[in-house]
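Working notes, structure below.
One protein chain is absent from this view; the other protein chains keep their places.
We just call them A and B in the order they show up, numbering each chain from 1.
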Amino acid sequence: MSEIVKLENVSKVFRRGGILRKESVWAVKNASLTIALGSRIAVVGESGSGKTTLARIITGFEKPSEGYVYWFGKRVDELPKKDFEKLREKIQYVHQDPYTSLNSVRTVYDTLADPLRKHGADNVEEKVKELLRLVKITPPEYFFNKFPYHLSGGMRQRLAVARALTASPQLIVADEPISMVDMSLRVSVLDVLLGLNREVGLAVMMISHDIAAAYYFAREGGLLYVMYGGRIIECGPSEKVVSNPFHPYTRLLLLATPQHKRSFFQERISMMARYASAKSGAALGAGGGVDACPYVARCPFAAPECESPIELKEIEAGHYVACKRVDALPEWTPPPWYWFASKRDVA
Amino acid sequence: MRAGGALRTVWELIRPILKNRKSVCGILGLLFFVGMATVGPLIVPLQIGMEFSRRYLPPSLEHPLGTDYFGNDIFQQLIHGAPLTLGLAAAIALFATLIATVVGVASGYVGGGAGRALDFLTNIFLTIPSFPAMLILFVALGETHWLVAAAVMALWMWAGAAKSIKAAVYRVRFAPFVEAAENLNLGTPHILFKEIMPHVVPYIFINFVSSFRAALEASVGLMFLGALKYNPLHWGVILNLAIFQTGSIYIARAIHYPLSIIAFVALLLFFTTLLSYGVEEAFRPELRGYE
Partner (left out) sequence: MSGAEVIVRDLNVVYLVREGTIKAASNITLRVEPGSVTALVGESGSGKSTVVEAVTRTLPSNAKVLGGSVLFKGADLLKLSEEEYRQFRWREISYVPQAAQNSLNPLQTVFEHFAETHADVAGPIPRSELYEMAAKLLESVGLDAGVLRAYPHQLSGGMKQRILIALSFLFKPSLVVMDEPVSALDVVNQSLILGLISDLHRRYGTSILLVTHDLPVAGELADRIAVMYAGHLIEMGSNEEFFEEPLHPYSNGLVRSMIAFSTELSGVSSIPGEPPSLLNPPPGCRFHPRCPRAMDICREQEPPLLEAGGGRWVKCWLYGGKA
């Protein structure tokens, strides 16, 4: 079984409201994806795009309203409780906020020792040291008696990853692992995740709102998924999606990501303006029906055909996009501030 | 490492209390009263007689609080009444906190229909006025063993604490670290006792202390009104004697009699309140004004 998780046309709706008026929010709609052993995937989207709900469906914390979730080939909704628990251990979810994902009254040692003991490890102290070294919290013994409030955000996040590793999982889903971590410490968190993928062979899925970080994580062999309004609107090898984006939202996202060169600032803003309509500053639009493209309210290229359901179509090898107006978009050249601007094809 | 870990967790919970000025003050004051209740009766002899010539003597070295209507030393009566007064209040608080913890933790953790049923039960006991209810029950029960009396009183004191404890459980029940524990299949006992309870214990403690205070007030009041079984050394009874039976509040030179009893009760309540404020501050840093 080379597939850890498979999502088949999964949708999740949240209904709110009282007796008279009910509101439905489709947090995720028609999402299908496969996570293979040892793979690396980054999922990018703004808040409200459904990326966290997707992550929680993958890890079993939410049940889909439609569609099926498969773990190691088995249908999750058909699993008896014991099997569900056994398999769930192998798919670990690492929360976004390292300040609440660790119990403030448990020491670093206890945080790792508890699950290790539960899974029948014999030399617990040795294993705790090993795990701490793996996530670069060294020297391990120094940290045994420390509480989470002694650690920085980056360290806490790495400790949360170490905790996830105690169950020897096959997949780790890290939800915004660096958004609450200082910039100078972010790479260390991402490198720990990359190391687990490249050296230990763990499958890692990273959720982020920062497409540059997502690209950094998924480059050289990983996949990049872009989500908007609950749908996967573009996906493919990281380099292809970033150097040759087809969906107008992906392009907007890439142009909106700050870079540091002042000389390019005005150019970046004016390039962005081409993909941002007057409504782009507005919150996630409610425009269009449930089956329309979710981006229709903000898209400067929207046309009547965008009101009908969208589908992911392969536009080049391994690269899929869900947009009916791809042909109407202007030609794309990598923005001049991109460090690989001189290279056309980076894959 | 395991036992050390548990002890350390407990120590980490207690340490903030010992560092807080208010709670240390409260503890020291209460220690005096504990000493009064435990060691006092062994040191100070009880001599109850009737020597009217020594009636209403003002406070002096021989009689630190003066003498009462019968010429008996007030201080020795208070000391000998302390074990019952404090013991009763402590027993009530213990029972009440026990019930509150069980109900509060269950309804906070379990949720669903059972949780709602427990909430409903809590609300019933919360809305029925406790003092009149106690009064009626005691009048109906007549004379009972003091532990039974304590249980009856505790029945009307657990509801508020249960709500507070339930809220504390509820707050962490859905915390990410609890989800992570579920992800790792650490099991309900572990999650309940090792992950959730340490966050709830401060609230249990605070509620115990305020229950003690409320129990003291209630038992003194009930004794004062004659609802509880008569014991001449209970502070409530002494107070009743002082005010109603001997009319000492109408006599200028006898005012030390009721005042000294009231002062002691007030002091005890003061130190208990101080301790509970201190504990609350220790576990909720945002309440500290001087930081």
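By definition in this document, a residue touches a chain if its C-beta (ideal position, glycine included) is under 8 Å from a C-beta of that chain, and two chains touch if they have at least 3 such contacts.
Just so it is clear, the structure is predicted and the values come from calculations on it, not from any experiment.
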Among A:10, A:116, A:134 or A:155, residue touching the chain not depicted: A:155
Contact residue for the chain not shown (choose from A:34, A:145 or A:259): A:259
Options A:67, A:195 or A:335, residue touching the unrepresented chain: A:335
Residues from chain A at the interface with the omitted partner, ascending: 46-47, 151-155, 182-188, 190-191, 209-213, 215-216, 219, 242, 252-262, 264-266, 268-269, 272, 276, 280-283, 335, 337-339
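The criterion applied here is as follows: only the chains that are shown with their structure count from here on.
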Distance from the mean Cα position of chain B to that of chain A, given in whole angstrom: 53
Chain A residues touching chain B - in the complex, by the definition given at the top: 59, 61, 85-86, 88-89, 92-93, 95, 97, 100-103, 105-107, 109-110, 113-115, 118, 125, 145, 147, 160, 163-164, 166-167
Residue numbers on chain B that touch chain A, as the complex places them: 1, 5, 8-9, 12-13, 175-177, 179-181, 183-187, 190, 194-195, 198-199
